[in-house]
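Certain chains of the assembly are absent from this excerpt, and the rest are unmoved.
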Amino acid sequence: MATTKLLSDAEVDRIPAVKAVFDDIRATRKSDFVNNFWRGLANDPAALKRIWEQLKAVMVTESAIDSLTKEMIYIAVSTANGCSYCIHSHTAAARAKGMTDPQHGELVSIIGLAGQTNHLVTAMQIPLDPQFEVK
Amino acid sequence: MATTKLLSDAEVDRIPAVKAVFDDIRATRKSDFVNNFWRGLANDPAALKRIWEQLKAVMVTESAIDSLTKEMIYIAVSTANGCSYCIHSHTAAARAKGMTDPQHGELVSIIGLAGQTNHLVTAMQIPLDPQFEVK
């Protein structure tokens, strides 16, 4: 179904630059499972490394936004962009990080409401209030 | 610039159903400022009431997601949908609720990264791993 090959573990093991990233994904996530996204990216080892290092820097490193909130923001963007795979994988990640059913329900409601007001604002072409401009 | 009229306070005062909602917006937000979005919606009093009550239920009521996180999720959806007005108004709201500069910087990075991986996944048409399906 993909437009590119998804590399199996055996294929990954034959390309040292790819294997190194897969090893780091497994060590960082403390899990043997490497999902299809990385197996598709593995066709381009330099891209694989770039994207993984970025994801590690933004999503894994301790920072000013807690890691469950990060996943909820990810789900929000992925929903607005209609990326089914991303919604599934980041909802699973959010649940693994402790998202409860009521939190998921609210997240869905906020995304829906934002979708609605985005459309209302755009249909009416509401001009920016000067109060919202950064001084 | 709008495709509809934006009602002034004088016009609002002449329509009781609209005035009631504006009064509630002011009381709820403890501020006299009512932004242009509501002034556009006010052309349709029933819609104005529906949207405001929904926004109050989802965004204002105490709940399982804290109110700064809600605003960050709103910004995320609004960015992916390209709603400039919404990005401005909800970034202002998030700052008013305590979003720091480093948090804003991270939020922007997460949104950017999600935008990137959404596009990568879609371009490669990555099939869903069975591990991500809800049991």
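A and B label the chains in the order they appear, each numbered from 1.
Note that contacts are C-beta pairs under 8 Å (C-beta built on N, C-alpha and C of every residue); 3 or more make two chains touch, one makes a residue touch a chain.
Since we're looking at a predicted model, the values are computed, not measured.
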(message) Total copies in the full assembly, please; the file places 2 of them.
(response) 6
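Here is the rule we go by: only the chains that are shown with their structure count from here on.
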(request) List the centre-to-centre spacing of subunit A and subunit B in whole Å, with centres computed as mean CA coordinates. (result) 21
(request) Over in the complex, which subunit A residues touch subunit B? Could you list them? (result) 1-4, 6, 33, 35-37, 40-41, 51, 54-55, 58-59, 63-65, 69-70, 72-74, 76-81, 83-86, 88-89, 91-92, 100, 102-103, 106-107, 109-111, 113-129, 131-133
